[in-house]
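One structure is given below, represented as structure tokens, and several questions about it will come after.
The block that comes next holds subunit A.
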Amino acid sequence: MNEFFNMGGYAFYVWSSIGLFLGAMVIDFIGLSMKEKTVKRNIKSWMRRKLNK
Partner candidate 1 sequence: MNPFLALVKRDLTLGLRRKSQIYQPLVFQLLVVTMFPLGLGSGAKTLALIAPAVIWILALLASLLTLDQIFKNDYDDGSVESYVLTSYPLPLSVMAKVLAHWLLTGLPLVLFSPIIAVLLHLPSSSYGVLMLSLLIGTPIFSFMGSIGSALTMSLKHGGLLLTILVMPLLTPVLIFGASAVVESSLGNSATQPLLLLSGLLVLSFTLVPFASAAAIKINLE
Partner candidate 2 sequence: MHKQRTNAIVTLYHKLGSPPSFYRISGYFLKWLLLLSIGLLIWGLYEGLVLAPADYQQGDSFRIIYVHVPAAWMSMFVYGIMGLCGIIAIIWRMKVAEAVMMASAPIGAWFTVIALVTGSLWGKPMWGTWWEWDARMTSELILLFLYIGIMATYSAFSEDSRKAARMAALIAVVGIFNVVIIHFSVKWWSSIHQGTTVSLMGESHITWDMLRPLLIMAFATKFYYGYSMLKRARIYLLETESHKRWVQDTVNESNNGDKS
């Protein structure tokens, strides 16, 4: 197992590459969910404004 994480001495390079790759995907994914929530919230608020008129 240790050998696997060591990556033949290239641990830093390999794992930071993989980490960056997965990190970017996760950031993209979380950003999307948050954006969706904000947009839907804004539309709902706009609809309420229209209802109250």
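How were these candidates chosen? In short, all candidates are chains of the complex that A comes from, given by their letters.
To be clear about the criterion, a residue touches a chain if its C-beta (ideal position, glycine included) is under 8 Å from a C-beta of that chain, and two chains touch if they have at least 3 such contacts; residues count from 1.
Note that the structure is predicted; figures quoted are calculated from it, not measured.
*Asks:* Okay, in this complex, which of 1 or 2 is up against subunit A?
*Replies:* Considering all copies, subunit A is touched by candidate 2.
*Asks:* Once bound in the complex, which stretches of subunit A touch candidate 2?
*Replies:* Where subunit A meets candidate 2, its residues are 4, 7-10, 13-14, 16-18, 20-21, 24-25, 27-29, 31-32, 35-36, 39-40, 42-44, 46-47.
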